[in-house]
Each structure stands twice: as C-alpha cells, then as structure tokens.
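Input: a single structure, listed below in structure tokens.
Only one protein chain is missing; all other protein chains are in place.
Here is subunit A:
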Amino acid sequence: MYESKRLGYLFVLPFILGILAFNLFPFAASFALSFTDYPLIGSPTYIGLENYEKMVFDDDLFWKSLTVTVSFALIVVPARLAVALFIAQVLNFKLRGINFFRAAYYLPTILGGSIAISVMWKFLFQQKGLVNIILDTVGIDPIPWLASERYAVWTIVALNTWQFGAAMVIFLAALQGVPKSLYEAAEIDGASFWQQFRNVTLPIITPVIFFNMIMQIVNCFQEFNAPYMITEGGPLYSTYFMAIYIYDEAFKYFNMGYASALSWVLFFLIVAIAGVLFWSSKYWVFYSGEKEKAR
C-alpha cells in the first residue's frame, strides 16, 4: 500500500514540479513585482503601492482599457451563451447527418483562437474586404470596420461569438441528460415547445449555464489575440483590451512592475465577478437532489 502510494506521488511529481515552477512561482513573483519599479533590464526597486495609485488616479489608459474589456465581456458572454445554447438545441434533434453538423459547428472553436483566423478576419473586414464587397452588392455603402471607434470592437465581438463551439458541446451534453420523462409529462399537461424549454430544459441545465458563464467570462477578460492581430488595439484605443495593455507595458515599454500590478487588478476583477456569480448561483442554479438533501 505504502509502496503504491509512493509510486503514485512519483508519477504526479513532474506535474507538481511544473505547476510550482511555471504557475505558482510566477504567480507569486508577479504579486511581489507589482509593488516595484522593474524596468526588465536591471533590478526591481520597491515602491509600495505607487503602481496601484498611479493606475487609479493618474492613468486614463487603464480606465479606457478596463471599460473596453468589461463592455466586451458584457456583450460577448451573453451572445456566445445564447448562440451556443440555440445551436445545441438545434443539434439535439435527431436529424440525418447530425454528427456532421455537430463537427462543423465545433470547427470555429478549434480554429478561432489562432493567429491565422485573426489575419483572415482582418482581411474580411478591411475597407475592400469581403464583408464590404457583399454590403456593396446589396446597395449598402462600405463601412470602415477597422477604422471606426464605433464598429471596430464589433469585428472582435463577431469573431468571439463565432467561437461558441466549446460552450455548445457542453450544452449539448447537458441537453441530452435532461430526462425524457419530464418532457412527456409536460406534453401531457399541454405545454408548448417554448414552455417546455423555459420550464423544463432551462432549470435543469442551469448548472451547465453557470459553468459556461464562468468559463466565458474568464476567457473574455483575457482576450488578446484577436484585438492584437486585427485592430492592434485601435483605432483610438477603442479595442485596447486589458491584456494588450499589460503586454505593451511589460514588453514594449519595459514597465514590468506596472504590468504586474495591472495583471493583479485583472485577476482580482475576474475573481470578484466569479465570486458574485457564485453567490448569486444559489438563487438561480438548481442542482438535482438539493431539495431531498434539505429535507
């Protein structure tokens, strides 16, 4: 028994060492660095809370990037969840060739985060890109997607919403787990399709909605590839996400201390939002067997 335990620890040792060296150590180090002025080349100097004070009271760009990131998350998370749930619902029907469609809808997720897709997206939305060519054929004037403060962020929103595959697969699994007997009972009671979806499907899959929501929020707050490649954070900082700001400060301007402080603010923001969601979940997330337990 003791021998097998030791062997078990030995097997997980590389993973634990990896976590310690590449996750926990940088995590702790970045927290310490957030209280320093660290120009990357040279040694860090302790400056207390100066980075955080500067951020809050003397950095318009921080507030701008925070606003862009939060607004983006507010649009993308519900949009992606709604699209993912809708498509999952459609793909839950027993149709001919359904597996092909399931795979096809999942494809953008595999491709979506890549640089190549971002480059393609840029070509689609530039002044003489495919989107404007199509608009032109239906008599709509070309839209300066990438050069407009109003529209630029929507190109990133569109790309992110298109990557709904991961959430969709999880929704699909949840939908297939809803007991058929409940639909049969609802049907006998005369419930319409919409009533069944609202009163049977939705409550039962709330744990999955909750899980997907947390995952999507974390992803959205860390969005980097698409705005960096498609709009370079512009025009006029309209797509300047927190992740780009952190990257610029760290690797373009060598302010590693300030970049660490920005990372920690982003981290706390994600933790706070997740905390609120966890707290609120007791009011809207239903786990099977909860009532029985309460009794």
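Everything that follows uses one rule, which is that a contact is a pair of C-beta atoms (placed from the backbone, for glycine too) under 8 Å apart; a residue touches a chain by one contact, two chains touch by 3 or more; residues count from 1.
To be clear about the criterion, contacts and distances are computed from a predicted model.
Taking the options "Oligogalacturonide transport system substrate-binding protein", "ABC transporter", "Aspartyl/glutamyl-tRNA(Asn/Gln) amidotransferase subunit C" or "Formate dehydrogenase subunit gamma" in turn, only "Oligogalacturonide transport system substrate-binding protein" matches the UniProt protein name of the chain that is not displayed. From the options A:F31, A:W154 or A:F254, the residue with contact to the chain not on display is A:F254. Of the listed positions A:V83, A:V131 or A:A147, the one in contact with the omitted chain in the full complex is A:A147. Of the candidate positions A:I41, A:A116 or A:I188, contact with the unshown chain belongs to A:I41. The omitted chain makes contact with subunit A at the following residues, 39-41, 122-123, 126-128, 144-147, 149, 232, 234-236, 251-254, 256.
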